[in-house]
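Only one structure is covered here, and it is reproduced in the block below.
Every protein chain except one is present and positioned as in the full complex.
So that you can tell them apart, the chains are marked A, B and C in the order they are listed, and the count of residues begins at 1 in each.
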Amino acid sequence: MTTNTKKRDNLTITYIGGGSRGWAWNLMSDLALEPALSGRVKLYDIETEAALANEKIGNMVSARPDTVGKWKYETSPSLETALEGADFVVISILPGSFEEMASDVHAPEEYGIYQSVGDTAGPGGLLRALRTIPMFETIARAICETCPAAWVINYTNPMALCVRTLYEVFPGIKAFGCCHEVFGTQKLLAMVAREELGAQDATRKDIEVNVLGINHFTWLDRASYRGTDLFPAYAAFADRHFSEGYEGAEGGSWLNSWFASAERVKFDLFRRFGLIAAAGDRHLAEFMPPWYLKDPATVASWKFSLTPVSWRIENARKLREKSARLASGAEPFILASSGEEGVGQIKALLGLGSILTNVNLPNHGQIEGLPAKAVVETNAVFSGDSVRPVLAGFLPSSIHGHVARHVANHETILAAALTHDARAAFPAFLNDPLMTATPAEAEKLYAKMIAATSRHFADWKV
Amino acid sequence: MTTNTKKRDNLTITYIGGGSRGWAWNLMSDLALEPALSGRVKLYDIETEAALANEKIGNMVSARPDTVGKWKYETSPSLETALEGADFVVISILPGSFEEMASDVHAPEEYGIYQSVGDTAGPGGLLRALRTIPMFETIARAICETCPAAWVINYTNPMALCVRTLYEVFPGIKAFGCCHEVFGTQKLLAMVAREELGAQDATRKDIEVNVLGINHFTWLDRASYRGTDLFPAYAAFADRHFSEGYEGAEGGSWLNSWFASAERVKFDLFRRFGLIAAAGDRHLAEFMPPWYLKDPATVASWKFSLTPVSWRIENARKLREKSARLASGAEPFILASSGEEGVGQIKALLGLGSILTNVNLPNHGQIEGLPAKAVVETNAVFSGDSVRPVLAGFLPSSIHGHVARHVANHETILAAALTHDARAAFPAFLNDPLMTATPAEAEKLYAKMIAATSRHFADWKV
Amino acid sequence: MTTNTKKRDNLTITYIGGGSRGWAWNLMSDLALEPALSGRVKLYDIETEAALANEKIGNMVSARPDTVGKWKYETSPSLETALEGADFVVISILPGSFEEMASDVHAPEEYGIYQSVGDTAGPGGLLRALRTIPMFETIARAICETCPAAWVINYTNPMALCVRTLYEVFPGIKAFGCCHEVFGTQKLLAMVAREELGAQDATRKDIEVNVLGINHFTWLDRASYRGTDLFPAYAAFADRHFSEGYEGAEGGSWLNSWFASAERVKFDLFRRFGLIAAAGDRHLAEFMPPWYLKDPATVASWKFSLTPVSWRIENARKLREKSARLASGAEPFILASSGEEGVGQIKALLGLGSILTNVNLPNHGQIEGLPAKAVVETNAVFSGDSVRPVLAGFLPSSIHGHVARHVANHETILAAALTHDARAAFPAFLNDPLMTATPAEAEKLYAKMIAATSRHFADWKV
Partner (left out) sequence: MTTNTKKRDNLTITYIGGGSRGWAWNLMSDLALEPALSGRVKLYDIETEAALANEKIGNMVSARPDTVGKWKYETSPSLETALEGADFVVISILPGSFEEMASDVHAPEEYGIYQSVGDTAGPGGLLRALRTIPMFETIARAICETCPAAWVINYTNPMALCVRTLYEVFPGIKAFGCCHEVFGTQKLLAMVAREELGAQDATRKDIEVNVLGINHFTWLDRASYRGTDLFPAYAAFADRHFSEGYEGAEGGSWLNSWFASAERVKFDLFRRFGLIAAAGDRHLAEFMPPWYLKDPATVASWKFSLTPVSWRIENARKLREKSARLASGAEPFILASSGEEGVGQIKALLGLGSILTNVNLPNHGQIEGLPAKAVVETNAVFSGDSVRPVLAGFLPSSIHGHVARHVANHETILAAALTHDARAAFPAFLNDPLMTATPAEAEKLYAKMIAATSRHFADWKV
């Protein structure tokens, strides 16, 4: 692949959700560490104060002598203003409040439906999608009018439906969706290479994989370490660690982290289906029938957690405080590579060297058997002003059935949200694999969840 | 369409499952009433006595003066002998015994899984498929070697997988699958035309429909009576009759028949999905999550029955006795049109007038969005030596998700059966919509059901 | 198929090109002979006098006691007025004048390029398409706004591009294109059945065919007479008549008719490719390299004619006179079935009995291997408010290459015409099989042909 190294200046990156206290800080760090790029970052957030704090933090970082990538951060008063002149648009928003997310995640528990995340699939993912799609409709229209040639990187969940909406509303958009879940599985595979093949220095970058599926329900049908097929090694590894789980890859015990797991779901899926599921166990569990999420005891037996939204609320409070400290200089901003590939992708799109990585894009045949337009996750080649998926092949029928079900639900949800018709999404609500309630119970639950987030459905048919 | 009326003599029809006491008698009747055709019918059955009885009955019918279609019935000692010289092959077998079917249908009840038929979907349908596919493999090979140019009509369930197997084993086969379930829905629609439109003389032949789906889980997205769209009429009809059900179309109350229903499932599906489901409620219910089959009380509330296999065993006994009476002349064989379209299809294939009817065939694009090779049900034009599906369009995503799930299961089951690997079918067993048991319970149930029909799995990996 | 016979009154048929002195009179005749339908026919023509004459003629026909189908004919002052209330729209226009057609057909002769018709393919067909597409754009827009639910029947050439344009501009249109060329080949096949099989009473209605290709370049890969494969018979027939030609099917010698042929092109194509070409030789010859149209002597050796446009001009004059005589009552209008299927199609669309016939529609897979959207000709089932193509299969590669070349040209021409960019169509002009001139010569010819019809290209990029 090409390895150009020329520098690019005067770039404009627009960050929608620019008050973010996670992804935004990652991006600041990665930009600060990248010598080849410079320009300005325009921050837009419905919470203006958060954007202003990040403006301050970003400019402080830029002013530091150890910062090689110099950027000017500025807060924009409106979406349209923010998009003016954009070369790149990053979308990383929280669609709705954490209080609303509490309804998404916990309301179904009344009917025995447990969700570990609740932002992609499950009843919670559906409700979140319904309120997110109109937001992405607005964003897509604004991009179409203001900066149609900009590259758009989405980090928001539900990933597939966010990207799907962008293309539905503005078919000419140059958008893709990024998610680091596959990277986590590559890390696990590097552990496998070390443990099974004795490759002590293996890192995730050494692990070549073929990726196919939908975001958070992604699969690998090939994985190799320097040309050596990792499937036999992974089989041995999964067998050995199945009962107790394996906690090495995520840097901590699942008992101490709402986000970690012991990979037992992943091992179980491998033993059942023969392919490597490539997302965190908390995400994977939500795409299947309630094998792993039947009740809290079952979840515990699989060694992962039901992340409570109360924790997210508390964590958000802490991050707000940290933001204040960073903005005031009371706490130093630590520069460190985030492990994300956003900046590498931007460089490749600017013609500064091609890269191959996994990404979410509308299906044009990169996955056989899934419908055109569905947003799928596969590897793609990033090069100058171009992202081209590789042909990833097809899923075995035993997995395809599960994936196709979610894809069909996505299409149902999208059509409902675009027409503001909540009734039209109910068949997808009922057809979610976690939905064990009867149709009558599901009706009640759905009404309750709509009501709990009713400000998003003011003009909807409910 | 063409309306040729020339006569065809010296035809050879091979009937596999020729001892049948249902479909075979229907065919005898229809052939006897058809003046344009004559020849011989070769009966083959693993139960030779049953075939011999039908030979006797058939020849008695042929000898009657009121019979206009004259056929010679003869029993063949082997499949190969039976197929020699065949112009048409009819396959209508019982795959396994009723005792085995009792396991299919009733074993899952221990885990709260109820099946109204158990021959197509559900755990029972899967087990039946596993033992049927190898039988159809044998039949396909024999046809390929003995009469590759013959037209093959399958009536056996599970329909889709039977036809799928024939084409998988002998891609050049000229086979299709016939089922009368859609006709029943057309009868119901004729009732709708009478009740809603005042069309007192409407019959099922007046109802034009567009058919799309898979056998027993078939849908209509258009239905018209003499050019008048029936959807508004059906909507009014379904609303009015939803609570109490409607029992006019099937000629009797569901309370008195293991096969009748009050169409409440059909009405519910219409109200949820907007399309007309076109099969008996007992079949439809098995393709959905356990909305209608949760437990016997739920089934009763939807006004259809869980057909007990004990009834089938008892009924088979009665039919055996009736067969003896018919063969001995003690009971007269009553000539009456069966309502099936087999003889009409045979005539069309012989060039004696085209017909349009619904039929099960491998997908070559007649349904968009379902995979190639999957056996789907749509309308097709039958004419001289040719069956061509019409383009039926695509299912809405809310229904597609349910259909695609079964299609994926079919592919998993087929691959497992062809390789004699029962383990490989377990993912489909787990992914059946009726499967509410945990994976561990499902493992136990599966093992039990395999064991109960173990003579079919002698050389399998289990 | 259904055989409903109910009557339909109060229909509105809009006839665009309603001053037509060919297709319009055919329609009058067929409507007058059809007892099941009645209503009004609204005539619209840019030549208002022609429409007024037809209004008079039509109403005289309707008033006759031997007329069973009663229609009121009325002339509309504008396209929009004409379309108001339309249940059916018939489009049969002459795109441009015969003087312009003289340029289409004869200008290329200067470069040794001869065209027998010049209205579909060849340089003449391309020029005609360029000026026709904007007319159909206007019509499609008007239908979309005024009568979007009407069924639209096109008889205008170039057929494929006319129908393609209607769907491109108004994707929801219910349009199809009808052409009787296949009927002519069915007549020839009826002759074959008589001569080779001794079927003395065979008529074209007895000939079942599978149709696939594009209009005027249509092929049959199956043809049967009452179930008997006609291919061996046709092979014998073609061999026997190849040298001298066969003139029985078209009712006269090619020497006395600008439209007849001796079928030698058809026989040659069969002997080369193995499929039956199903259009008149004059049309077929224009789709191939100049095997048959190299020069007038070659054309004569293949026993068909280069229809001179001077003849069309003269014939138009005669028809104008005939129109005057008919309108004044000086000449009686002769009622006779035209042999066209338009009225039968209308009846089927009204739910009065299904029919199967060949028709031009966008490809949704009815022909494998040709692109979606391309307008192709295959059989289709007409029933209540519905036209559904049958799956026709695919063309052998040896023919596919020729058809695909024209389809690609169509797409190039369409895009050029919709953007009013004559330069963009030049690659198609150069890639026409009849184009033997060098690119430089072709440039000159193209400029000349554009200039000769320049009133259609006022605002174009040339």
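Please note the rule applied: a residue touches a chain if its C-beta (ideal position, glycine included) is under 8 Å from a C-beta of that chain, and two chains touch if they have at least 3 such contacts.
Quick caveat, the model's predicted, so the values are computed rather than measured.
Among the residues A:81, A:224, A:257 or A:298, only A:224 touches the chain that is left out of the figure. The hidden chain makes contact, of the residues A:22, A:112 or A:351, with A:351.
For the chain missing from the display, the contacting residue among A:364, A:423 or A:461 is A:364, taking the whole complex into account. Among C:76, C:165, C:186 or C:409, only C:409 touches the chain that is left out of the view. Touch with the hidden chain on the side of subunit A covers residues 1-2, 4, 6, 8, 205-206, 208, 210, 222, 224-229, 349-352, 354-356, 364-366, 368, 379-381, 383-386, 388-392.
Touch with the hidden chain on the side of subunit C covers residues 272-273, 289, 291, 294, 369, 371, 396-398, 400-402, 404-405, 407-409, 411-412, 415, 426-428, 430-431, 435-436, 438-439.
The working rule: only the chains that are shown with their structure count from here on.
Annotation: 43 Å between the Cα-based centres of subunit B and subunit C.
Centre-to-centre separation between subunit A and subunit C, using Cα means, comes to 55 Å.
Not a single residue in subunit B touches at least two other chains.
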